[in-house]
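Written below as structure tokens is the structure these notes are about.
Only one protein chain is missing from this complex, and each of the others stays in its spot.
After this line comes chain A, so read on.
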Amino acid sequence: MDLALAVGLQVLTGVAVLVIVSLGLAVVFGMMRVINLAHGEFMMLGAFAAVLATGAGLSLWVAMLLVAPVAVGLFGLVVERLVIRRLYGRMVDTMLATWGLSLALVGGMTMLAGNSVSGVSAPLGSVAVGGFRTSGYELFLIGAAVALSLGVWVALRFTRWGLVARGTMQDAETASALGVAPDRVYAVTFAAGAALSGLAGALLAPLSGVVPTMGAAYIARAFITVITGGAAILAGTLSASGLLGTVSTLGTFLSTPVLGEVAMLVVAVVLLRLLPRGITGRVLRRAL
């Protein structure tokens, strides 16, 4: 019984990490059809922002939940203005440009901060679950994933900005004729996606080490989740994270971390063979 509970919690944590890692990418890809290969490096910037802010004496919570997303969001605004804006509608060119950006960010951060692994300790201590002990921070991550998903849903579904953004993504010309400036909507959407990536990096910093190359460890998982999820931003990310996170955690539990990862990839490949447009290409099509 205890074991089942512990495994259940671990599965939820695995799913939550996937949601957190993928959400920023899903917003940018789902809304704008821009494939941001620098997503992992945006996360890395968020993690560094959190570590630096903590080092400067701020509380870890302020550093993670406020400094990191704001800093990376602003950085995203600059990147959109300088690079992404010039390449709308040219998917392959955007990929090349953001890949270059990711290399530059890794190199630049290595020059600034060095290549050593730094990190922050996980707050919140530990919690007993039956006969098992688990870190309180993992429970916090589950809560954070739920809160983030709710936040994105509310923002897209109930705010005026969400309506305008969705309208612009559907038909930029009509939106423009109705007095909306698509450029500005694109910029804000990209910055929001970047802020989510930065927040993800900061949230995961206490779990992994913080190093300029850390993005590479997450980018593949984020892409697989978003592509498997399909076009709907929230429904896609949640369903894909739920499926892939469960498979990989259970795989890890039953065998080894390697086979867990392999099982997840196999499921993703089979799924994309059956549903080439992702989960939400077939079901939940009209969802957000």
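Throughout what follows, contacts are C-beta pairs under 8 Å (C-beta built on N, C-alpha and C of every residue); 3 or more make two chains touch, one makes a residue touch a chain; residues count from 1.
Everything that follows uses one rule, which is that contacts and distances are computed from a predicted model.
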{"item": "Among \"Phosphoenolpyruvate-protein phosphotransferase\", \"Urea ABC transporter, substrate binding protein UrtA\", \"2-oxoglutarate ferredoxin oxidoreductase subunit beta\" or \"Glutamate transport system permease protein\", UniProt-listed name of the chain not shown", "value": "\"Urea ABC transporter, substrate binding protein UrtA\""}
{"item": "Hidden-chain contact residue, picked from the options A:62, A:103 or A:283", "value": "A:103"}
{"item": "Listed residues A:58, A:74, A:122 or A:172, member touching the removed chain", "value": "A:122"}
{"item": "Sole contact to the chain not displayed, among A:24, A:201, A:236 or A:260", "value": "A:260"}
{"item": "Per the touch definition above, residue among A:49, A:200 or A:219 touching the missing chain", "value": "A:219"}
{"item": "Residues of chain A in contact with the chain not shown", "value": "3, 6-7, 9-10, 13-14, 17, 103, 110, 115-119, 121-122, 125-128, 131-138, 206-209, 211, 213-214, 216-217, 219-220, 223, 249, 252-253, 256-258, 260"}
